[in-house]
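Got a structure here, written out as structure tokens. Questions coming.
Yeah, one chain of the complex is gone here, protein chain that is, but the others are all in their spots.
By written order: A and B. Residues from 1 in each chain.
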Amino acid sequence: MRIELEKRAGASRLFSFLSPLLALLLTVIFGGIMFALLGKDPIHALHSFFIEPLLEVWSLHELAIKAGPLILIAVGLSVCYRSNNWNIGAEGQYVMGAIAGSILPVVFFEWNSPLILPLMLIMGAIGGALYAGIPALLKAHFNTNEILTSLMLVYIAQLFLDWLVRGAWRNPQGMNFPETRSFAPEAVLPPIMEASGRAHWSFVFALIAAVAVWFMMHYTLKGFEVTVLGQSPRAGRFAGFSSRKMIWFSMLLSGGLAGFAGISEVSGSIGHLQPIISPGYGFTAIIVAFLGRLNPLGIIASGLVLALTYLGGEAAQLSIGVSDKVTRVFQGLLLFFVLSCDTLIHYKVRLVFDRVRQKIEGAA
Amino acid sequence: MKKLALALAATAAIVFSIGTAAQAEDKKKICFIYVGSKTDGGWTQAHDIGRQQLEKELGDKIETAVLENVPEGPDAERALERMARSGCSLIFATSFGFMDATIKVAEKFPDVKFEHATGYKAAPNVATYNARFYEGRYIQGQIAAKMSEKGVAGYIASFPIPEVVMGINSFVHGAQSVNPDFKVKVIWANTWFDPGKEADAAKALIDQGVDILTQHTDTTAPMQVAAERGIKAFGQASDMIAAGPNTQLTAIVDTWGAYYVKRANALLDGTWKSEQIWDGLKDGILTMAPYTNMPDDVKKMAEETEAKIRSGELHPFTGPINKQDGSQWLKDGEKAEDGVLLGMNFYIAGVDDKLPQ
Partner (left out) sequence: MLEAILLTVITAATPLVIASLGELVAERSGVLNLGVEGMMIMGAVAAFAITQISGSPYMGLLAGIACGGLFSLLFGFLTLTLVANQVATGLSLTLLGLGVSGMLGESFVGVPGIKLQPIVIPLLSDIPFLGLLFRQDIAFYLSIALVVGVNWFLFRSRAGLKLRAIGDNHGSAHALGIEVIRTRYLAVLFGGACAGLAGAQLSLIYTPQWVENMTAGRGWIALALVVFASWRPWRVLAGGYLFGAVSIGQLHAQAMGLGIPSQFLSALPYAATIIVLIVISQNRRTTLINTPASLGKPFVPDR
């Protein structure tokens, strides 16, 4: 028995819609089996995984908090990947954005002004963009592969943050613990609806960024340029587009968005700098970008789904006592099913039974 | 495809309909939030062993729940809030990095009790707890000075936080109480948990001529390297004798269980109140693993020192002690204040390293 694929003439609209549902169904079935094997009530487990986090308003706020940075970063990455620039160092750009944005509230902590927050956000975006500028510069002018440089720069950024919060930027009133002073109230990104939860404006920014990039990709020449250069740099050159400029554009855009995500997270959710400010957002966002099929609107959906699996994982740990590893396996399952079901959009899948074929061929 | 949609709708209906299973029992729920994995073999596992002891001793009155591998930051805040909302009466937050999240969530849930390990911020419903690990390190220092031929020990440190710096100083001071010329070489691994890197650090220290090893990172890798190279070493967080039956001299064992039982009992009989607890050897919050692989006279010395610390006769940080730059820190007979220790960011004389500032 073999599996054969046949390319469809165009993307199937039916399956674009059905494939995520099919993936979900398969995950539910296989996840249910896994939970049953572990001696847990599968329905209860699945309920706490997918439904429980959505039943309460505060939890929806948490969903937005978790999805915000993922979407912001993934939207930027989608432009990179569409243009064939393999930035996998968004985690580092996120960290550098957070550091750059924190200069005002940490170093110039006595300066209070309504201007401080917008300035912080801008500086955060610039910080992330500049840091992404390093692999961009190296690729554009020194022909250095960006996969390696951007990844290595992640570790360097994390160590730099570590050094800052344990040294120069350490809170003088903090008993020498590795934290900066807490941001002044003016420097904190405010919540959207304070009464019901702590989701802050970063989620709104993420939605705006997604829509803006979607618009750019579909309705502007720049978007066309990204696509052309991504698919065929040669064709792009004939059209008068510059690969080199595109490296700069896509890397700075994605770095800027990652940096923006970093400072929003630090300002809105944490309130100070500390050695660890990201649970791997920059890497998870790569998955989010591809799950969203590199489409900014799809990324909103995939960002929310991935955020849900984290929240669901916690709910399942608490209510049925499965270990954290089980939830990670479950996440992996979900991703695999989503990825493989997407095949149905572009291809007809058929199972070929060799014996049958031989018979037919023999008869003929 | 219709069938598929139907099946999906049916599944959804079932999943929606059962809702959260009602908790009919009136057992108190005590929750633990971990920064690492329950089975990390180090810091978090020590807490989880404490939790298991709690369940064993008070299992008819309480139940426990756990969230593991929770990153410090906004995730911790959400995890804590979920715990508070899911009916936890007492929540132990077992990592320093959970401090601000704990304070924030505690403000929102004044009826839930919180306990935060190793931090310094408290509130009416937030207690803090910690163990005087430095007491154990002082004993280790004395043993090291007796056992080392070269008079140099290697110290694998994790991150420059007061807790770790305090440990290094206590070790050095203990060693110098036996051999005033004793030196310590320090490597900062910049990780709590990376067996490979810890092993590399151990090898580097041994190659640089230390003949005794101690660690403030969580895996048994340094112990294994010491065993291979035929030198002696100290275990960390748990009894690591299995990794070095002929190598481990003793280990500082984190024994949170008794403390957790005590606090759970206080919760049950209504006497729980916010305290800043910093217990030591005498309270059993840390214990020394059996003194092994050493001559009897060294063992006797270690036991005597331990007894003196337990009885309060000896405070490991008793002057005269000079800082690394030669200036005086403690006068003769003067004892260090807890506040200074908890924020310690300087070395005492004898450490062959510069503290990152």
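What we mean here is this: contacts are C-beta pairs under 8 Å (C-beta built on N, C-alpha and C of every residue); 3 or more make two chains touch, one makes a residue touch a chain.
Because the structure is predicted, anything quoted here is derived from the model rather than measured.
Novice: Return the single residue from B:87, B:195, B:284 or B:319 that touches the missing chain.
Specialist: Among B:87, B:195, B:284 or B:319, only B:195 touches the chain that is not shown.
Novice: Just name the one of B:41, B:136, B:167 or B:280 that touches the chain not displayed here.
Specialist: B:41
Novice: Please identify which residue in A:99, A:286 or A:311 touches the non-displayed chain.
Specialist: Considering all chains, including the one not shown, the answer is A:286.
Novice: Where does chain B touch the missing chain, residue by residue?
Specialist: Per the touch rule, chain B residues meeting the hidden chain are 37, 39-41, 45, 154, 160, 185-188, 190-191, 193-201, 203-208, 219-221, 224, 228, 238, 242-243, 352-354, 356.
Novice: Using the touch rule from the top, list residues of chain A that touch the missing partner.
Specialist: On the chain A side, contact with the omitted chain comes from 3-7, 81, 138, 142-145, 147-149, 151-153, 155-156, 159-160, 162-163, 166-167, 283, 286-287, 290-291, 323-333, 335-336, 339-340, 342-343, 346-347, 349.
Throughout what follows, only the chains that are shown with their structure count from here on.
Novice: Determine the centre-to-centre distance between chain A and chain B, using the mean Cα coordinates as centres, and give it in whole Å.
Specialist: 34
Novice: Provide the residue numbers of chain A that touch chain B in the complex, in ascending order.
Specialist: By the definition above, chain A touches chain B via 14, 18, 21-22, 24-25, 28, 43-44, 46-48, 50-52, 55-56, 58-59, 62, 65-66, 159, 162-163, 166-167, 175-179, 182, 198, 265, 269-272, 274-279, 310-311, 314-315, 317-319, 321, 323-325.
Novice: Flag every residue of chain B that touches chain A in the complex, lowest number first.
Specialist: Per the stated touch rule, the residues are 1, 4-5, 7-8, 11, 14-16, 18-21, 31, 37-38, 65-75, 77-79, 81-83, 85-86, 96-97, 100, 119-120, 159-162, 190, 342-345, 356-357.
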